[in-house]
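What you see is the complex with one protein chain gone and the rest in place.
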Amino acid sequence: QDVIRIGSITTLEGPFATGGQDAYRTMEMAFEAVDYTVAGKTIEWIRESSDATPDVALARARKLIEQDNVDIIIGPLSGAEGIALRDYSRTLEGRTIVNGSSGAADTTLRDPSPNFFRFNTEGTQWMAGLGTHAYNDMGAEHVALVAADYAFPYAQVFGFMHEYCELGGAVTKLWSPLNTTDFSSIIAQIPSDADAVLLIQGGTDALAFLTQYAEVGGDLPIIGGSITADQTLLSARGPHQRLMEGMVAAGPIADLNDDPEWLEFVANYRERWPDGFDSPSIHAFNYYTNTIAVLQALEEVGGDLSDNQAAFQEALANVEFTNPMGANVRLDDNRQAISDIFLTRIVNDGGTMRTEAFGRTEDVSQTMGMDTEAFIALGSPSRDNPDCPPAR
Amino acid sequence: MSLQFILTVTLNGLTLAALYFIVASGFSLIFGLMRTVNMAHGALYMVGAYIGFAVFDPIYGSAWYSYAWLIAIVAGIAAVAILGVVMQVVFLGWMQGQELRQALVTIGLSIIIADQLLANFGGSPFQFFAPDMLFGPVQVPGVGRYPVFRLFQVGLAVAVGVGLWLLLNKTRLGIMVRAGVDDRQMLAACGVNVPLVAATVFALGAALAGLGGVIGATAQPMALGVDARFLLISLVVVIVGGMGSIGGTALGAILIGLAEQWGQVFFPTYSVILTFVIMAAVLAIRPQGLMGRKIA
Amino acid sequence: MTPPPPLPTDTDALVLKGVGRRFGALAAVSNVSMTIKQGERRAVLGPNGAGKTTLFNTICGDFPPTSGRILLFGQDISHLKPHQRARLGIGRTYQTSLLFTGLSVLENLYLAVRGARKGRFSMLKAGPDDADVAHARALADRVRVTQLLSAQVDAISHGQRRQVEIGMALAGNPKLLMLDEPAAGLSAAERPELVALIRSLPRELTLVLIEHDMDVALSNADIVTVMKDGEVVVENTPDLIADDPVVQSIYLGEGH
Amino acid sequence: MSGHLEIRGLQVRFGRATILQGIDLSVLGAPLSVVGRNGMGKTTMCSALMGMVSASGSAKLDGKEILGLGTGRVARSGIALVPQGRRMFPSLSVHEHLVLVAQKGNPAWTIDRVYETFPRLAERRRNGGDQLSGGEQQMLAISRALLMNPKLVIMDEPSEGLAPVIVDHLIEVLRNIATEGMGLLLIEQNLRVATSVSEQVAIMVTGKIAATLNSAELAADRDLQNRYLGVSHGH
Partner (left out) sequence: MTNRQWLMTGAVVALLLMLPLFLPNFWLANILGRAMVYGIVALSLTFLAHYGGFISLAQTMMAGVAGYAVAMMAPTAIPLGPFAMSYGYAIPLAVLAATLTGALVGLIAVNTREIYLLMITLALAVGFSLFAQSNTQWFRGYEGIRNIVGPEVFGMPFRTHLVFYYVALITAVLLYLLVLYVVRTPFGLALQAIRDSARRTSAIGFSVALHRIGAFALAGFIAGCGGVLITFYNIGITPSSIGLWPTVAVLIMAVIGGLGHPVGAFLGALIYAVMDTFASSIIGHDRFNTLIGLVFLTIVLVSPDGVWGIGKRLAGLGGGKEPVSDPVAKLTAGGK
């Protein structure tokens, strides 16, 4: 067998389509960099697209495995899809699924599947360091949390409060349903004695909140989640920008980072994709990271996928490399990445809004450095878990 | 809970209702007058916003920026009105009376439109910026700082409502279209040029979707998926209020707007569902909606 | 043309006690009381808009009465649903034909037969019931639409629908038959046939008839009730009604 | 004089059945009545003339072909219809029915004249089209057609459901519109109405005109009625 077939799934339909497109840009860069060959074998890349729903992701995965007969799938993009593919991977023999960008904690934390690998960090990890920064450096003793009411924000809030409450911070939680576009009554509920707003919202929801908050003349400092300050928000003009400048957040990626690896990655990206974003998105970064991990493991086993991919999966589990942010990546026992997380701040970079790294937490594990059992005993992140007294 | 808070949330509900009314009125008009369930209403809303934005964006960056928003409104309305006429003349007119088939055609169209918008404009969210005059807070007695634009929405909604009411109840056009719903052939036998009337109504209803698109995308960010949202809102508002009744649409919008805002306060988790609960309750008691005519 | 002698019976088939029906401010029927004996033929006359059809609708349950009580063979049916009243033995026609336009004439009649039987809500036994089909065919003969049995109702003429309409009302072997202008839309040739049909009805059946065709109305009634503006103005025998000055002025006009 | 209608070889088919098999009729300056048993094709003829069903042959209004025009244009060329089954607009009030068709200027028929002719409609002016009694609907259907002030009005059984006193009144009205110069093609089941309104009565039998008779003759002659219309009086 001289061909290695790699299938991929991202979202090119529906609301997440821009992120999905960007993911394929950097994947293509990764394959082009090795000229579609690894260990002398040709890589055949078959792309599929879902609409960010688990059912469709699963249907696509089945097609890739059963009809196109791929050896490896890279994907998917969103959390619920990730869990669905993890379950599916368990039913497969001799095939491997490597995550694309999905970030639900449970995909690897609880009931992991032996042939599902994730080289990107996830939602809880991404908040490492932010709680501490908010309490110690910003002096915020009470934050108003404005977050979307579903699993990914739960994970992020969990990561934040894990540190923040320990230090003595108080949190007033204001949950909004996913896709809320009118935040006016939520804004009215922000307590007058709050020191900052912790905004765990993505894309449109974040844009809506910030614009409406600006509209009533709101002026608390904003602390963002990992996908709050994404390109859609940064590149959109408008009144929300007034609030965004100086907003701090944490995550695996920052637009401005002095690391030479990153500078080169961004330069390549801009050259290869003049129509792309100003700087690769978080999805592009995650897909790229996962892809290079696959390529590296393939290289190590000389493209040998025999014996139900035993050698390959073994290699994957032990791969260690540097991601484009210049951070070291390795896997834990559940095949989940341990890597560095950055504190970021939004700056006005010559008329363009960008995120800039100003702090770094190294080797963040999925259990935030805790013992796995103790961490699991904290319970799944949810609306009410954790809670720091005295909220409200 | 302070009085100020109660007033604020209530005002929020009313101003949101104004937006819902503007968007739903076009749907209600087309449904009420032609019995066409325009499942592409959300798509038309989106077209209005996207076309408006395509015009807005370059102008906003130019010296004419203060007119950008008004021009966007005009562009959005015009583009969608034309699209509406095309829909009626090419696809729907000749199957008038086949309500289900029409609904299906509009579903097909909305799928295509939404996908083509994604192809041509990309999926990034955007938002219009109202002229400075309409942006920022003003003092409202009992409430405190309040965004002007939301108050402006209310004014606009009232204007649209009054205009529509006059059109429907005080003009011969209104009589014609209502008669056309009941019996198109008989209306033609009364000497009325039915296709022309139908195209006019569709243009008008679509234009309202276009207006709603620009206003809506000024109040809230615009992104893909919004079509389904506003289609649903239109459906619920119109079902609750009573189909084909302007007053009913207004009442429905107010109920839903208030429910959404107060729902966010009392049970944030289930606030989205509250609207559907209201709808089910209304239907169980009055299947024709609060102000609808009894369905024979 | 004298009607056959009334059945000597004392049973009250239908009793209305102060029945009224309002539409908003309009009292379409107000304070109507009457007693119709079993086997009686009753004609209800009156100018257009007098409330005759509305009275029928209150009795059948399409528009329940807003006041008063309706007794059918002693049972208070004022608040029953239309289908419940139908099961108690009321059959009716509609002034404006109301048929299953997507079904054939035979299917229409078959359904009407079936609806009057037990086991109407049944998912168990598939296929038509032979006896019921035979019954439906017999009905078609009676209302002279045999040649139209397989025609779909939306492809038959107005007058033909009026005939089917009568067949539907007869299907359930009703105890109380209410005909709303059965002769309307029938050609001059069909009217005598209608009269013959009415005369052939079993004597114990109670008939209430609205009709603007005086020949049909007066030749079939034992008693005539005349309504105006929702109220009963005169109640009398047919021969006396035609000469009643009030009836002439409000209803028949000078020429009669 | 206007309102001349000339029908030649009018044919209508539904699927395999030929419902009208070549009708020739003329309405020339005087009302014409058409009678016939149920299902003979009278309504089909009206629908064909109005462009509501497709037909072949020819029908000329004042010399201009109207067949194949489409209902709206037939109506605008000067024909109004009182349809069988009334066909009210439930969404419109009585008054709105009239406003819909009322003409500008100084036409013979105005809304006021309608209310004078049928005072009952004035009393019910706010009722919806489906909130009327059968007879009231019939009056409104007649008024709706007359208010269009057409050159020719086609009435399909206008007396159906009307109380005797109103039928008498209708006969008056129909006689009058003829003298006012409006053409009238009248379909009737009520022989008295047909024969008192027009001099001539055409008799339709299974999609053909079987005969055209003098009204007075037909009204007086039971045998004639029996022969053409199947009317038997032997009870």
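Order as written gives the chain letters A, B, C and D; numbering starts at 1 within each chain.
Please note the rule applied: a residue touches a chain if its C-beta (ideal position, glycine included) is under 8 Å from a C-beta of that chain, and two chains touch if they have at least 3 such contacts.
For clarity, every value in this text was computed on a predicted model and none was experimentally measured.
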{"item": "Displayed partners of the chain not shown (whole complex)", "value": "A, B, C"}
{"item": "Options B:V47, B:A75 or B:L109, residue touching the unrepresented chain", "value": "B:L109"}
{"item": "Contacting the left-out chain in the complete assembly, out of C:L111, C:A138 or C:L201", "value": "C:L111"}
{"item": "Candidate in contact with the missing chain, chosen from B:V138, B:V162 or B:V277", "value": "B:V277"}
{"item": "Positions on chain B where the hidden chain makes contact", "value": "35, 37, 91, 98-101, 103-105, 107-112, 114-116, 118-119, 228, 232, 235-236, 238-239, 243, 269-270, 272-273, 275-277, 279-280, 283-284, 287, 295"}
{"item": "Absent chain, residues of chain A that touch it", "value": "12-13, 17, 47-49, 51-55, 58-59, 62-63, 66-67, 79-80, 83-84, 87-88, 91, 104, 106, 110-111, 149-152, 177-178, 382-383"}
{"item": "Sites on chain C contacted by the missing partner chain, in the whole complex", "value": "60, 62, 81-83, 86-87, 92, 94, 98-104, 106-107, 110-112, 114-116, 119-128, 133, 149-150, 152, 168, 171-172"}
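One rule holds for everything that comes next: only the chains that are shown with their structure count from here on.
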{"item": "Chain centroid nearest the full-protein CA centroid", "value": "B"}
{"item": "More contacts between chains, C-D or B-D", "value": "C-D"}
{"item": "Computed distance of Cα centres, chain D from chain C, in Å", "value": "28"}
{"item": "Distance between chain centroids, defined by C-alpha means - chain B, chain C (Å)", "value": "48"}
{"item": "Category of the chain touch graph - line, ring, star, complete, other", "value": "line"}
{"item": "Contacting chain pairs - touch in the sense defined above", "value": "A-B, B-D, C-D"}
{"item": "Contact set on chain D toward chain C in their complex", "value": "14, 35-40, 43, 84-86, 120, 124, 131-136, 138-139, 157, 160-169, 189-191, 225, 229-233, 235"}
{"item": "Of chain A, residues touching chain B in the complex", "value": "13-18, 149, 174-177, 179-182, 184-186, 188-189, 203-204, 207-208, 211-212, 215-217, 231-232, 235-239, 383"}
{"item": "Residue numbers on chain C that touch chain D, as the complex places them", "value": "1, 23, 46-54, 95-96, 155-160, 162-163, 181, 184-190, 192, 195-196, 212, 214, 250-256"}
